[in-house]
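Single-structure report; data block below.
Just one protein chain is left out here, and the rest sit where they should.
So, chain A:
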Amino acid sequence: MGYGRFLLKRGVQGVGVVWGVVTVVFVLRFITPGSPIDTVAPLDASQETRRRIAEELGLNEPLYIQYLDYLWELLHGNMGYSYISSIPASVQVFQKLPATLELAIAASVVAIVLSIPLGVISATRRHEPADYAATSFSLLGISTPNFWLGIMLVLVFAVELDVFPTSGRAYGFMDSMAAITGPEPFFTVVTAWLASLVLPAITLGTYFTALITRLVRSGMLDELSQGYVRATRAKGLPETLVRYKHVLRNTLVPVVTVLGLQLGTLIGGAVITEAVFAWPGLGTEIIRAINARDWPILQGSLIVIGTGFVLLNIAVDALYAYLDPRVIAE
């Protein structure tokens, strides 16, 4: 099987998965308690008002008609309109996506910057105090609840020391880019953008730091016991070069894969962090949509997240296949 056919196959599989996601989120709507009418209509609305609202939202049609309608509209790029605000779901969802992407990427950077040195230290100083310190740190990272860490960081660095804003997102990446030519001073905008990003990124990144530290540690230990390490050492290569040029490089291949997939998890899993920091991203939007039973927004958000996950998977597969053609044969 050639590389092109491999990609095509993966692409077709991806479309199937996305269709599955669409179907599942559509079905969820009917097995979830609470009707959107209850949240759109006031509590004391008459049954007549309720009936009219159901009609207006298209909820009185048979299930399969609603499903086929939804698929048809989706194929034409229409995710429907928010039950609550009447704004197109696609507009509302894609407006919130950049904030979440920024947060996920920043959290990944935090995770990489912290975890790789920690993993290397604990692998190369196995069973020494440094190793115990690093493993303890990662254990702590995994077991600390995100919301608690977030609130503590805010109390210390925002309320007490006043170095970062407590919450919110005054500017985004695009605002910073626009400030290059725009009327607002570039430096101020970029500083404000980054300052608001620091605390949520650390909060969200810590959990993944722990995860990746352990991955780097075990990967590196594996590699260090390989034959080629003994060979390079026998050649008389300095230990630093052995560790960082050869061993670490090989360790990082699976780490990159995990990071790629984690980015998808981060996008979907930033909900709690977004709530603590009032971060205007998809997570906040999803919570709001769940509370309001605003199904078009909820479906739209889940489809975007699901599709993003599928695309990341395909990209990782494609990269793997490119680097290691044996994957295609399998």
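For this structure, a couple of remarks:
Note that a contact is a pair of C-beta atoms (placed from the backbone, for glycine too) under 8 Å apart; a residue touches a chain by one contact, two chains touch by 3 or more; residues count from 1.
In this section, contacts and distances are computed from a predicted model.
With the options "2-oxoacid oxidoreductase (ferredoxin)", "CRISPR-associated exonuclease Cas4", "Acetolactate synthase" or "ABC transporter substrate-binding protein" in hand, the undepicted chain maps to the protein name "ABC transporter substrate-binding protein" (source: UniProt). The chain omitted from view is touched by exactly one of A:168, A:185 or A:238, namely A:168. Touching the missing chain, out of A:46, A:136 or A:226, is residue A:46. The omitted chain makes contact with just one of the residues A:155, A:256 or A:323: A:155.
Within the whole complex, the absent chain has one touching residue among A:15, A:174 or A:278, and that is A:278.
Residues of chain A in contact with the chain left out of this view: 33-35, 38-47, 49-50, 52-53, 56, 81-82, 84-88, 91-92, 95-96, 151, 154-155, 158-159, 162, 165-169, 275-278, 280, 284-285, 287-288, 291-293.
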